[in-house]
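Everything below concerns the one structure shown next.
Let's look at chain A:
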Amino acid sequence: MTEVAPGYYLALAGLMFSIGVIGALVRRNAIVIFMFIELMLNAVNLMFVTFSRIRGSVDGQILVFFVLVVAAAEAVVGLAIILVIVRRRSSANVDDVSLLRW
Partner candidate 1 sequence: MNDLPFLDLTLFLPLVGALVMVLIPKRWEALLRLAALVVTTATFVASLGVLASFESGTPGFQQVTELSWIPEWGIGYITGVDGVSLWMIMLTTFLMPLCILTSWTIKTQVKPYFILLLTLETGMLGVFSSLDMFLFYVFWEAVLVPMYFLIGMWGHGRRVYAAMKFFLFTLAGSLFMLLSILYLYFASQGSAAAPTFDYRSLVGTPLALEVQILLFLGFFASFAVKVPLVPLHTWLPDAHTEAPTAGSVMLAAVLLKMGAYGLIRFGIAFFPDAARLLAPAIIALAIVGILYGALIAIVQHDVKRLVAYSSVAHLGFVVLGLFVGTIQGMSGGILQMLNHGLSTGALFLLVGALYDRRHTREISEFGGLARSVPVLAGIFLIVVLSSLGLPGLNGFAGEFLVLLATYQSYGWWVIPATFGIVLAAIYLLWAYQRVFHGAVSIEANRNLEDFRMREYVMFVPLVALIVAIGVYPKPFLERIEPSAKQIVRQLNDASVIPETRGLAEAP
Partner candidate 2 sequence: MTLSAYLPILLLIIISTIFAVASIFVSSKLAPSRWTFAKRLPYECGIVPEQSDERERFPVKFYLVAMLFIIFDIETVFLYPWAVVYQELAVFGLIEMVVFIVILLAAYVYVWRRGGLEWAE
């Protein structure tokens, strides 16, 4: 079976990361922003796996585990914070949260 060159995987990862950045900056709903951040992490995971292949070592795959744990911990705490705010005022819209003040 012929392999697809790793560069294309890296390109895919780069594009997904960029979409994540755009989404995180453009969208205004806190949970959705957070989802885009998760997308960024996923893109990085793909990069780790691809580099692991290029490097011929499994280290990159292990790094994915760590990213995964961090993502889970972040998700739990982040969603809990959003939960608190939404439950105490019925909106998770970032703008209501008086952000971006100088």
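On how the list was made: all candidates are chains of the complex that A comes from, given by their letters.
Here is the rule we go by: contacts are C-beta pairs under 8 Å (C-beta built on N, C-alpha and C of every residue); 3 or more make two chains touch, one makes a residue touch a chain; residues count from 1.
For clarity, every value in this text was computed on a predicted model and none was experimentally measured.
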Only one candidate among 1 or 2 touches chain A in this complex, and it is number 2
Once bound in the complex, which stretches of chain A touch candidate 2? 1, 65, 68-69, 72-73, 75-76, 79-80, 83, 87, 90
